[in-house]
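Beneath this line is the structure, given in structure tokens, with notes to follow.
Heads up, one of the protein chains got dropped from this complex, but the rest are sitting where they should.
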């Protein structure tokens, strides 16, 4: 994430992934304040065995796109709400990537969905994850059914 | 895709994936005009061996989110430009998914990036794809270097 | 409605319809979390004797459009305010339906008007409803006159 | 409609309704240039036997809401694209009605859907219309199936 | 004004005009809930001796434009903030009037400026008003000078 | 006006005012490129006998607000469409004036309405203008009636 | 700054510049309420030895652009958040300057960055400033590293 103030919005991703028994490495890296650290992290990510990267940022949210430009691992971008523009700036900065370098963007403050999308991507290699994701969805389903009386 | 008028925007995805020797099944399915076909397609996708789904749609673009709700395969959403709102409606409809059901959204008209993102996701199981993606990126890189004289 | 958190925004519809002595069936159905329930509900609605459907949802608000695609009863869509985009996302998702499948959209958080519109539609078959609607409007009128001194 | 320049956007409504053998009265009435004519029209509409009113307008689009305030027939509003704001002004003017006076709003330039919605509303009294609407939807469905090969 | 909830936003207009010893008639009239009262008011305004009309409204803000269509007195429109769209809907509804019927629009919640604009318009017939307006501006000027130390 | 490229959008104001036999002084003055000329013009306007000022500008449209800050004549602002933001920037720049200094804003590209508003303001001192404005409106009315067949 | 209510947003600029031992002259000058003071200030700025001007304003934020039109010193504009439009109006008013007169615009409420940009500009003449700016950045860097554990 680009700043520790983004943590509350990304924690749901960490929790859901840990709930699926996946290993999560959490980093605070700023595209603007620690650009060279960010470059090293992104270039070394695949070698270290990372499979998917979730990057959250707000405002001029450059972190997800820059990480994506430096690795060919799938990068999931989470636009974090900003004070005045409410995350529209973050969303446009993250999703409107030029041809060639995609970022898989989720909703504004969509940390939980970033975690679930990461799990869905990982489930293409780890079939046992598919069962956990199905169970997770069944619970969602049942919560709605329950509220429907 | 939701309509054959979306084809020009999604063709770059098909081409780039075929260029990587990946098998692509192209369907025209409308969330609104053929909802039950769409439901069957999404529910059967995983069983048929599909690994990633790319869904493009414009306006009230419900196709990517509805497909995502009916499968746990990763779903990539491509907002297609609309006549008056220029795809802002499509973008918001696709990206602002509720907690639980993610759609990996790319830029408005970002068909090419949808294809590349699909390839990046598939490369987590097919390591030989990584080489092709790296080569693709090297070409992008060289094109820019060339223009930089 | 798509979630029980939408209830406060839709309750005015229920109240005004019950005040007109109309029968209301209230359901919590999520286009994304219970898609097949939603499909069954929409397909069976007309057979069960429903005449008009009011569907409220926020964010990527697919519920009204999906229900509309599965029934030819008139469907009224209520965009519910979302946290960051304040319901602009919900409004665009609901109103920008493609040619062929209309949703009768009311204002953001416009639950009361959804109820009134349903009553106006039903009054085409139930003339006694017209009197109640006229009385309702007269009260609105008188409240304004009263405030005008 | 508020101006004859809106005609191309509303003609699809007229055609689809005439295709269903429904009687259509087409009027050019401006909320701003012929306000008293508009008032008389709206007040007399129900007495003349009209069942549903479709009103299209662009920019400061007051026609649908003003007509709705003067009749308790269901009023369908069609936001027409404007030159600079592309119909966002028209959409907000039409859909954001205050509590008490609903307008059933369709998409920007959504004339066809306005006609279909009117037919769906009328089908609550005219059951034979239901068959025509079903056929119309089957054709839409088949067109998509056909394009899907 | 369209509703008594708009009063806090229009009171500054009343106060500044009364401070200039101008006569103010304050009315609560709703374009949508009391349309015929609004029509009568607007048509009779000039005959009753009114010189300028200030009309404030929020959301689908039709009051200023409708009054303007029914009188040729200058009409000043005040867009009042709305809950979700923060007055953008009100602004577009009021300012985007079609050719032929102008509304002199001020800022969102700009009640005070509506009062001052009315005074400036009236000062074209009442030269003694010019002195009061100049004094008012001098005070504004001095307040800034004072804060500038 | 701020630039001669704005002329086509302001010419309708000139024409309608000349059609009413009013004297019009047309100036090209830029708040940004000729700021001191603009200051002199605004400060001397009242003394020269001007009664109302129409100022059109696009983009960072400062001309109307700056003129308004330097005179207490009524100032009418016309937001001119800009290339990318289509006049939303011009509209916000002109209409969102701070408390104390109003600008009477009309629609984007609303030159004609600016002229009509000026005439309505002047008609408070020139009663014969009222007749001309009424005739103008009657023609508008008749055009609509004619199109309504 | 245009109003003393802007002070909290501009104070970080003052503090960071004073922290760099630079001399800061703080003025409250309103483009609209004290236009002639603003003109004098801008015209005399260079002669008094000022090197860079930071101007913050909200709403119809004309101060930065007007100052820029009256001096050829670099002018940095800070859009201040407004109540309803949250500073989008301020941003567009400040950044969309016409060809010929630039304003160096920073983020909404970006007072701190305005100060830093001023320091970066001044460091082209004062090399010792470069060291201070580097130290400032190193601290930012270290804060992030520290949070990254």
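First chain written, first letter: the chains are A, B, C, D, E, F and G, and each begins at residue 1.
Simple rule for what comes next: a residue touches a chain if its C-beta (ideal position, glycine included) is under 8 Å from a C-beta of that chain, and two chains touch if they have at least 3 such contacts.
Every value quoted in this text rests on a predicted model; they were computed, and no experiment measured them.
Trainee: State which residues belonging to chain B touch the missing partner chain.
Mentor: 81, 86-88, 107-109, 137, 140-141, 143-145, 147-148
Trainee: Determine and list the chain G residues touching the chain excluded from the picture.
Mentor: Where chain G meets the chain not shown: residues 12, 51-52, 72-74, 76, 91, 95-108, 110, 112-114, 116-117, 120-125, 130, 133-134, 136-137, 140.
Trainee: Considering the whole complex, not just the chains shown, which residues of chain F touch the missing one?
Mentor: Chain F touches the chain not shown through residues 3-4, 27-30, 33-34, 37, 59-60, 83-86.
As a convention for this text, only the chains that are shown with their structure count from here on.
Trainee: Which of these pairs, E-G, C-D or D-E, matches A-B in more than half of the residue pairs in contact?
Mentor: Repeat of the A-B interface: C-D.
Trainee: What's the distance between the Cα centroids of chain A and chain F, rounded to whole Å?
Mentor: Each chain reduced to its C-alpha mean, chain A and chain F end up 51 Å apart.
Trainee: Express in whole angstrom the distance between the two chain centres, defined as the mean CA positions of chain E and chain F.
Mentor: 18
Trainee: Hunt down the residues of chain C that sit against at least two other chains at once, touch-wise.
Mentor: 3, 30, 33, 59-60, 85-86, 88, 95-98, 100-101, 103, 107-108, 137, 140
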